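Reviewing the structure listed below.
Only one protein chain is missing; all other protein chains are in place.
The letters A, B and C name the chains in turn, as written, and every chain counts its residues from 1.
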Amino acid sequence: GYYGEYGGCFLPEILTTTIEELKAAFQDIKHDPSFWQEFEQLMQSYSGRPTPVSYLANLSAKLGGAQIYVKREDLNHTGSHKINNVMGQGLLCKRIGKSRVIAETGAGQHGFATATMAARFGFDCKIYMGAVDVARQRPNVFWMENLGAEVVAVQDGQQTLKDAINECLRDWVTNMHDTHYVLGTAAGPHPFPEMVSYFQSIIGREARGQIQKIAGKLPDRVFACVGGGSNAMGLFQGFLDDQAVELVGCEAGGLGPGEGNHASRLAYKDASVGVAQGFKTYFLQNKDGNMLHTKSVAAGLDYIGVNPALVHLWEQKRVRFEAVTDAEVTEALKLCMKTEGLIPALESSHAFARAIEEASKMSKDEVILINQSGRGDKDIFTVADALDDDHWKSFIKTKAEHYGA
Amino acid sequence: GYYGEYGGCFLPEILTTTIEELKAAFQDIKHDPSFWQEFEQLMQSYSGRPTPVSYLANLSAKLGGAQIYVKREDLNHTGSHKINNVMGQGLLCKRIGKSRVIAETGAGQHGFATATMAARFGFDCKIYMGAVDVARQRPNVFWMENLGAEVVAVQDGQQTLKDAINECLRDWVTNMHDTHYVLGTAAGPHPFPEMVSYFQSIIGREARGQIQKIAGKLPDRVFACVGGGSNAMGLFQGFLDDQAVELVGCEAGGLGPGEGNHASRLAYKDASVGVAQGFKTYFLQNKDGNMLHTKSVAAGLDYIGVNPALVHLWEQKRVRFEAVTDAEVTEALKLCMKTEGLIPALESSHAFARAIEEASKMSKDEVILINQSGRGDKDIFTVADALDDDHWKSFIKTKAEHYGA
Amino acid sequence: MALNEYIASRKQNKDLLLMTHVVCGYPSFEANLKELEIMAEAGVDFVELQFPFSEPSADGPLFVKANQIAVESGVTVEQCFEFMAKVSQRFDFKVLMMGYYNTVFKMGHEAFVDALKAAGGCGFIVPDLPLEEAKPLHDYAKTQDIAPIVLMTPTNTDERLQTIAEAADGFVYVVARRGVTGSKTEMDAEVGEFLDKCRTLSPVPIGVGFGVSAKEDLEFLAKHADMGIIGTAALKAWERGEEKALRDFFASLGLL
Partner (left out) sequence: MALNEYIASRKQNKDLLLMTHVVCGYPSFEANLKELEIMAEAGVDFVELQFPFSEPSADGPLFVKANQIAVESGVTVEQCFEFMAKVSQRFDFKVLMMGYYNTVFKMGHEAFVDALKAAGGCGFIVPDLPLEEAKPLHDYAKTQDIAPIVLMTPTNTDERLQTIAEAADGFVYVVARRGVTGSKTEMDAEVGEFLDKCRTLSPVPIGVGFGVSAKEDLEFLAKHADMGIIGTAALKAWERGEEKALRDFFASLGLL
């Protein structure tokens, strides 16, 4: 469970048996070719995979540099790549005979996906979500509840993703006999980083063949946003062996460098190695090892830690890390909407923003591939606020009056 | 342009040349095999087609009757089947050299799709939407505007879809020299019913092969909701020649029978043949030929007329029509969410509701195919109201306070 | 035919005939009568009585509102015919039905034409009934000496104008520009050329509408057409100040 010195499994003793069972089950499915087939089949019939790669002719022409292609994870059922991991873990959960699933969620996409999976597999489901995230991602909460999940607003700590993970661990140490913890990103204790990356590798497996077919060559640079790291790991795995393909992880730069202003672990210099939430990686923490507050317009990137394999690849200079500020994200989103009719999620817009910045400096025969990890519909409240949209505000006010405010 | 006695082209003389040009262009593309290829290719790379057919094992088992399959148009880019027609007309618009598009929209999905297409093709875009629909579908309006479209809230008449169509016709008679009217449903003057149905036939073409492969046979019954009729025509066309396949159109029953309570043209007895909005069909109208008010929880079905080919097929008893009330729709939606993790749009939920009612009375070796024409995310304000969700209300109130209400 | 003779006789006294327009029942039938009295005083030759329809997709904002309010206030087709009968008895000008095809279709072609004739109407203008669909209605109308008025428009090809000309009866309604009723039309050389072409092609007199609102417009039309058609401008005057304003409007045209 280690990548260089990062990773591992740091959990209370009470979970040892559960984790061993999970590791064994994951080994089983990894070596059972019929599992991947079943998984692919499920993703095809339920989620519409393979997702396409779209060529952005307008944006490429406008920037005048590299040719830009986008892997369209936003077209998945529930609107993001999160469903890949969740359906994989759903199949695994069935194999190990558990009847209840729990999950943390930041942007709400993972919770939405998990609630969907639970409905489809017939599992009981409880979703932990930081109270701050509940407030900023209420539409997802609404759908989770209607899909039959119980959503718990976590009031501890910073009330965001990391606190939801803590709360999941607390639930898990209590209910592991019937409960599987569907961790949503490629972080946390082994085997989660490996397992989540494994299910998400479906993105890269598809994308490699697709881009070769459509662009006629492998991409020169691949961009993905990195919160925990699952969509980035998912796509990057398709190109790890292609040394000429540069991999770029795009972190949440928030307001810019400086402790508490962002959620960038590697691109900025405010993080250091630590052990928390079950694994060893770079964390945004102070010298005592207490975690810093993080800040980002994208709830799904607003996380203190990062996938351990990505850290290792960064140290080996196989993956380059860049931070993108909230302001740059909003501009990139606006440009994508108007130029190509795409609405990337705020998370994915980080990858777009960085790609847009670099594309114009690249030559026209170079190829960029961006992971559109999710769609921006879910972000309407956040985006409307970021754009300070007056029509939206008066709509909400009218609605509130109608509700007797 | 006629199906039995229905259809035709009833437009002001000033549009004759424009319509002739459009008819000719449509004939051209219909007989140009490379066009359909280009269209399919575009839909594949941009919208993720083919959309899958999902088997609903849980729902089928719960109802204990027919095996239920769903054609997943909700997985399209922009979240509904509307994108099929819109991208087709976008290609056509490019061929005839127009630089501006206009469209009416009810639920907002067609407007959203058109704004997306316009962004992608680089057309100027104006969307007409009834003021009532603007109010109930604000999220779509927000995205249309951000995609670069101008959205006009139509204050005339009932302030819904039909009034938006009138306003489009007014724009068109003024600006036909540079403007193509992207009609959103398979209604209106010839060649629109045929043309929209043609682009939407991609649904049925895909679905026929898919269901045979997955279910091992053709469906016994096919259900689709019918507003103007584009998603129904799209799917039904795949099975028209299969006489054993029963086709069921599901209309908006609103509060139930009675003038002004619903938008059911054929299942209830409140409509009669008339000529309006450019074509002859069954309309909800009074004895003087003035249109009645319509009512439905689903903005996209809230329309006075219906595709002329469907009327003809209904008279020939090839398509059966049923009405589904708002209350039945809400129940069906809740059941789908909890049982299968699907969130059909309120429009599509009409088809689900009727299929659910009939499935339990069918035998286990019978097969049902439902068209999930769109996803329900867009309906969050309406669904939250229909479910009287308190969390949602207090969220909106808080948000409004934050905006200084 | 009767209508041709009427036009010929009226043209003996003036260069340009005039047709005006009211929306039946808007703001009320009483108001309509007051409008018509002023129009009669101004010497108009024809009046279109618009039968209100719920989907007036070829009309501009003012007439849209008028149609909508009339429909909502319960104006029926029957009332419109009754009003037409009263009007055609009381006034010298000729009366035409103007409206949308669904009104006609719902009554049935023969019932409609018969009612129109009984009410003293001389023709009808139905802008959303194209020639291709019009034959049964037009054929029957002609047997009853009711003139189906056809429209020529600036987007028509010469070939199409020829076809329209062949179907013309009574007079041809020439649409001066693209768009719906109610906006101003710039009466320039291009419009003049188009009108001259229509006049040449048409076997019957031509009337010109859409955006006709000022004395200069009528002076321009006198050179290129047989009749001016004033719609929105008159209603706009009425909305501004009822009888007084409407009188002032016709006075500004040099007609009062």
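We take it that a contact is a pair of C-beta atoms (placed from the backbone, for glycine too) under 8 Å apart; a residue touches a chain by one contact, two chains touch by 3 or more.
Because the structure is predicted, anything quoted here is derived from the model rather than measured.
Taking every chain of the complex into account, the absent chain touches A.
Across A:A276, A:V306, A:M362 or A:I396, the residue that sits in touch with the chain not pictured is A:A276.
The hidden chain makes contact, of the residues A:R72, A:K98, A:R136 or A:K162, with A:K162. In the complete complex, the residue from A:S99, A:N290, A:Q316 or A:S360 that touches the missing chain is A:N290. Touch with the hidden chain on the side of subunit A covers residues 8-18, 156-157, 162, 165-166, 169-170, 173-177, 272, 274-278, 280, 283, 285, 287-291.
FYI, only the chains that are shown with their structure count from here on.
Between subunit B and subunit C, the centres computed from C-alpha atoms are 38 Å apart. Note: centroid distance subunit A to subunit B, computed from Cα atoms, is 33 Å.
Chain contacts: subunit C has no residue touching two or more partner chains.
The multi-chain contact residues of subunit A, meaning those touching 2 or more other chains, do not exist; every residue touches at most one other chain.
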